[in-house]
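Please read the structure below before turning to the comments.
Omission of a single protein chain aside, the complex is shown with its protein chains in their original locations.
The block that comes next holds chain A.
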């Protein structure tokens, strides 16, 4: 299963996707130039395919499946009202044209909750409140297995017959072999356990660095201010220059921290912190790193 989650926060846009986009306009937004502006904006960062709304609704064109990273619709407010009756089939077409986690953007859509409801019923995950000028929704990583309708208010059949079938058990009824229920893919284990994303992280420069990272770090260090932790005074931190730092260190060796976070604990320490693995401590407290810790 993919560890990628659906970012569902109200304002935040999911990781910008630069895959192919589909831009859908109408006669009126093409005439007033708003459609062209949208297409130009999008083209700056990705491939854009253009479509007119009528052609999709009339079935004059068939959209490819799981093709686009995003779909952008720009219509006049009145046109949004007009398409509402047909929006169910429109949205499900667009849903299947989007790649999983792809997004749909409806520009200048009226604050009409019916649009968002229709999006939800088509399987989208609505990301923006209904009142913003652009409605944004996302195709979830897990697609609903069926297209869903609202729950019927009442069950259709008389439940007693089914109840009898379910609860009355004839002694000696054979059971099915539950293993036959599984498909080949059910039997397979996930190929590789997901233990790490393997995303590159910034490393510290090696001792004999030749790639330039050491110089970069040296430059950063020169420019940086230093925070001294000083428990003997007020327990507060203060910024000093590198020069002053050396003086202070030479006169009274204390715990120093170039980021001011070391004493807060692992959660706030950087990847190269020498205190990693130790509990949080008080500023100024003398910390000893025991290198011979193995008691095996």
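In this section, a contact is a pair of C-beta atoms (placed from the backbone, for glycine too) under 8 Å apart; a residue touches a chain by one contact, two chains touch by 3 or more; residues count from 1.
By our rule, contacts and distances are computed from a predicted model.
Engineer: Which protein name, taken from UniProt, belongs to the chain you can't see among "Molybdopterin synthase sulfur carrier subunit", "LANO_0H15082g1_1", "NADPH-dependent diflavin oxidoreductase 1" or "Ubiquitin-conjugating enzyme E2 G2"?
Structural biologist: "NADPH-dependent diflavin oxidoreductase 1"
Engineer: Over the whole complex, note the residues of chain A touching the chain we left out.
Structural biologist: Residues touching the hidden chain, for chain A, are 1-10, 15, 113, 116-117, 120-121, 123-126, 129, 140-146, 148, 150-151, 155-157, 159, 162-163, 165-167, 169-170, 173-179, 181-183, 186, 189-190, 193-197, 199, 264-268, 276-280, 290, 293-296.
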